[in-house]
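Pasting a structure here, questions to come.
Our next item is chain A:
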Amino acid sequence: MSFPLLTATAAVPALGAVATAAVPAARRAAAKWVALAFSLVTLALAAVILVRFDPDGGRFQLTESHAWIKDFGVRYELGVDGIAVALIALTAVLIPFIILAGWHDADPLEGARPNRRWRPTQGFFALILLVEAMVVISFEATDVFVFYIFFEAMLIPMYFLIGGFGDRAGERSEEETATQRSYAAVKFLLYNLAGGLIMLAAVVGLYAVTADDLGTGTFSLQQIVDARASGQLDMAASTERLLFLGFFFAFAVKAPLWPLHTWLPNAMGESTSPVAVLITAVVDKVGTFAMLRFCLQLFPEASKWATPVILVLALISIIYGALLAIGQRDIKRLIAYASISHFGFIILGIFAMTTQGQGGATLYMVNHGISTAALMLVAGFLITRRGSRLIADYGGVQKVAPVLAGTFLIGGLATLSLPGLAPFISEFLVLVGAFARYPVAGVIATLGIVLAALYVLILYQRTMTGPVKEEVRSMPDLRPRELLVVAPLIALLLFLGVYPKPLTAIVNPAVDHTLSVVDEKDPKPDHPVTDAGWFHYSPKPEGASHDGASGGAK
Partner candidate 1 sequence: MNPVNYLYLAALLFTIGAAGVVIRRNAIVLFMCVELMLNACNLAFVTFSRLHGNLDGQIIAFFTMVVAAAEVVVGLAIIVTVFRSRHSASVDDASLMKL
Partner candidate 2 sequence: MSGALAAAASTTSTGEAVQFWVLGTVAVIGALCTILMRKAVHSALSLAGTMIVLAVFYLANGAYFLGVVQIVVYTGAIMMLFLFVVMLVGVTAADSLKETLKGQRWLAALCGLGFGILLCAGIGNASLKTFDGLGQANSGGNVEGLAALVFTKYVFAFEITGALLITAAVGAMVLTHRERTERARSQREQSEERVRTGKHVPPLPAPGVYARHNAVDIPGLLPDGTTSELSVNATLRGRGQVRDVSGEALAELAALEQRSERWLGRRKPEGTEAEGAEGAAGASEDAEHRKGAAK
Partner candidate 3 sequence: MENLIGLLVAAPLLGAAVLLCGGRRLDRTGHYLGTVLAGASFVIGAVLFADMLGRGEHDRALHSQVFSWIPVGGFRADVAFQLDQLSMTFVLLISGVGTLIHIYSIGYMEHDERRRRFFGYLNLFLAAMLLLVLADNYLLLYVGWEGVGLASYLLIGFWQHKPSAATAAKKAFIVNRVGDMGLSIAIMLMFTTFGTFAFAPVLANAEDASEGKLTAIGLMLLLAACGKSAQVPLQSWLGDAMEGPTPVSALIHAATMVTAGVYLITRSGAIFNAAPDAQAAVVAVGAVTLLFGAIVGCAKDDIKKALAGSTMSQIGYMILAAGLGPVGYVFAIMHLVTHGFFKAGLFLGAGSVMHGMNDEVDMRKYGGLRKYMPVTFVTFGLGYLAIIGFPGLSGFWSKDKIIEAAFAKGGTEGWILGGAALLGAAITAYYMTRVMLMTFFGEKRWEPAPDPDKAPSVEPGIEVRPGEMPHPHESPKSMTIPMVVLAFGSVFAGGLFSLNDAFLKWLEPVTGHSHGHSPLSAATVTAGTMVVLAIGVALAWAQYGRKPVPRTAPRGSLLTRAARRDLLQDDFNHVALVQPGRYLTRGLVYVDHKLVDGVVNGTAAGVGGLSGRLRKLQNGYARTYAVSMFGGTAVLIAATLLMRAV
């Protein structure tokens, strides 16, 4: 068989984790470089996937399939569609930046304990790589069981990343910070575990159902979808709905959907900004991705059944998240709530069940990843400089650190999805997609863009503008390493904002297929214009003016 590209892409970071962890305590600088190297190799492999992937090719490509647990029909099945490819690319791109940004995050812990087996730096980067491996493979898995395993396993490294590494205490005492951090970590773990366990039940249920109808139980997405299509497998409506809810709950927790969102602000607030980026830009995407891949395709009917409720929740998330972001006093929590609002948009797009909506949602996942990464990382640089997360402690930074302020502003503008930057496209697509089917929802969601402007600009105004605060007067501007982190992200934002075609080309076929599985068609416009091409428009004399006055266009 051919070279197992997908496995390799997941295996390399895993190996990297091991290698990094193995670096002796004395050589922690080396550990950083090892981690970076492995993340770059992963990036290269992701690039290969991107090249080898043929947008117009089959549904799942580069597939690998081996029997794993025969008795339960569990197969080690990997395969990528356009959506997965896009998200794998996103992950692979972000991780090196996260590593670079977190270059010194573990240093404060060094020497926290005298013993020579104490290796926080190694641990930090190893955990990041571990998360990457698991995220990548859960993007690749086309076997529900395999997906579930890694979807859950992800929690372990994340837990340690959140609970183990945090910001400098700032004005808070070390103990308080520590307690807060462990609280956040435990909250994260409990929420996601709860979701995961409910999903486990649903997974088992799915197996039982398939076992009933197909004779042999299976977890293979492809197989189940085909069976549904051929009518071999028809679940009772009630069963399907229960299973759907089981899956959806887990994903809704992961991609925080109101009211399951409260773990995110704590987690993002307490962890270091690279980890926060890891959470919101990479890990949470697994949730929304899984909604697209599993919820919709395994349980199309139930998805349609649940759509109204989910849309309402999504709308609440959008508005609610934005309003809370406005109300925050803590930079990172503000960004966290902004993310909640954005996840609302993503879910809205997914369940609008239109090409624009789902395509937009997928783009949104990618763009939100990049833009949040940019904003959060810059915020992290800012916070490490001042040692405080409170907005009130800043002011006039723009004067002393113009580059930092500039990048921060661009990140913010991306967050409020300014046209010309990538997020605008996805957000607008989601809005259009939602509006096409549910105009009211579309309009309400549009309120989100005003609120977004509010929280971003308030944040910028309070931190960056105004008279220079004493504490920030001596603040250094971005260092080369930090610039190296931010500049490419911003470049990416601009590029995708101006020329998103490479992305849309990959994503569209996958979206179309998903919709075909769900069996939904885009609503037709009322008065479709036959020739959408450009031709000269000249006002018609008749009816050109309502008061019947004769006009002269001739």
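Simple rule for what comes next: a contact is a pair of C-beta atoms (placed from the backbone, for glycine too) under 8 Å apart; a residue touches a chain by one contact, two chains touch by 3 or more; residues count from 1.
Per the selection procedure, all candidates are chains of the complex that A comes from, given by their letters.
Source: prediction; values computed, not measured.
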{"item": "Which of 1, 2 or 3 touches chain A - same complex, any copy", "value": "3"}
{"item": "Of all residues in chain A, those that touch candidate 3 in their complex", "value": "187, 190-191, 258-259, 261-262, 320, 323-324, 326-328, 354-356, 359-360, 396, 398-399, 406, 413, 418-420, 424-425, 428-429, 431-432, 435-436, 439, 442-443, 446-447, 449-450, 453-454, 457-458, 461, 464-468, 498-501, 504, 508, 511-512, 522-529, 531-541, 543-547, 549-553"}
